[in-house]
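With one protein chain withheld, the remaining protein chains of the complex are depicted in position.
Labels for the chains are A, B and C, by order of writing; each one numbers its residues from 1.
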Amino acid sequence: MSDAALPSIEQVQALIGRAPFHQWLGLEVVRFSADEIEVKAKWREEWIVNPERRYTHGGVLAALVDLVADWALTARCGCAVPTIDMRVDYHRAAMPGDLVTKGKVVKFGSQFSVCEAQVFDHEGQLVASGRGTYFTGAMAPRSPA
Amino acid sequence: MSDAALPSIEQVQALIGRAPFHQWLGLEVVRFSADEIEVKAKWREEWIVNPERRYTHGGVLAALVDLVADWALTARCGCAVPTIDMRVDYHRAAMPGDLVTKGKVVKFGSQFSVCEAQVFDHEGQLVASGRGTYFTGAMAPRSPA
Amino acid sequence: MSDAALPSIEQVQALIGRAPFHQWLGLEVVRFSADEIEVKAKWREEWIVNPERRYTHGGVLAALVDLVADWALTARCGCAVPTIDMRVDYHRAAMPGDLVTKGKVVKFGSQFSVCEAQVFDHEGQLVASGRGTYFTGAMAPRSPA
Partner (left out) sequence: MSDAALPSIEQVQALIGRAPFHQWLGLEVVRFSADEIEVKAKWREEWIVNPERRYTHGGVLAALVDLVADWALTARCGCAVPTIDMRVDYHRAAMPGDLVTKGKVVKFGSQFSVCEAQVFDHEGQLVASGRGTYFTGAMAPRSPA
């Protein structure tokens, strides 16, 4: 895929920002290329699971893995596509602070595609990582790869 | 485990309700036993991923699978325990409406335990299901099973 | 689906037995219905991972989860279909002896389907369980369910 075909960060941000859940997560597209994407999420009090230790709920991390892995397909599919399944490994507690999630395509296929994502805390430590399988069978892929 | 040892629904509700993220999800414990739990989540506008079709973001369903599977361990562990990893299968779009999630223990172990959960929409249709592996090694289990 | 439409155990056995890998696993269909299947695998020395403790390699259990979950689709699809992804939880060491694996359909879909399987040792103890997602999109399903 030539870079010319890539949507701009502003266009991807506009697409992602349409979802109310993404607005709630305060998502901001930091970087974007043909097979990768980096998205920042803005910490909020409602993410907390343990009121004393104040770390972020694993469900928030799972949502970030799912959606950022999905949006790594944007350059190929033009938008996010349905998740078939996803899984996440938790590596350490995510203390209060914004999170940066990096997603990339592992294997693009004509029926389904596999992408992975890593979630980092504001100190750059890996807090969670995972993968999703996405349904790309209904797409007219922009890049037949 | 004798039923006498079980915390009451009110006690479990109080424990679950301590987490700000659980409050945001509007969680209400519906049913509770030694190995199973059923939790209702109150739909909110911020769950939406697609503003036209208005279905719920998969990240919300993933969070419900993770946490309800975890809380199925409450009778044995007295509280939720750390998730090691989790995965979820998406079965159909979850249209606007409250969600009911049923969790149960698949295998309780002295180091880690496996639990599963199913998410149903307000019409009773299965929208997602999945599993988590939980770290029960730091627990003094109430029931050594 | 009416039982009349179901292939016989002998027919399913003949289909499964065509694969050299299934022959190596010594698979025998024990029970079969519209949404479930039960398959016995005949223990062999080559399954061992630890020559002192002599328990079965997790890779053998993973193979059983994958294939028996898949063959739970036989009544609907007429044969096994491609696995998109699968995962397995290990619950206890599988000591030498035949293994019985039970598979069932969790959700049949027009594009992909989710099935689960449980592996039991010769004493009936659960040694592993898991799930696979299978591609049913290329099938002309026998039962549109």
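Going forward, a residue touches a chain if its C-beta (ideal position, glycine included) is under 8 Å from a C-beta of that chain, and two chains touch if they have at least 3 such contacts.
Given the structure is predicted, the values throughout are model-derived calculations rather than measurements.
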Residue of C:F32, C:W47 or C:F108 in touch with the missing chain, whole complex considered: C:W47
Identified contact with the non-displayed chain, of C:E38, C:D89 or C:E116: C:D89
Residue numbers in subunit C that touch the chain omitted from display: 18-24, 45-51, 57-60, 62-64, 66-67, 82-90, 130
For subunit A, residues in touch with the removed chain: 87, 89, 91, 106-107, 109, 114, 126, 129, 131, 133
Those residues of subunit B which, in the complete complex, touch the missing chain: 84-85, 87, 111-112, 114, 133, 135, 137
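We adopt the following convention: only the chains that are shown with their structure count from here on.
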Interface sides of subunit A and subunit B: same vs different residues, half threshold: same
Inter-copy rotation, subunit A to subunit C, in degrees (Cα atoms; steps of 5): 180
Where subunit A and subunit C are represented by their mean Cα positions, the distance between them in whole Å: 33
Where subunit A and subunit B are represented by their mean Cα positions, the distance between them in whole Å: 23
For subunit A, residues that touch 2 or more chains besides their own: 84-85, 87
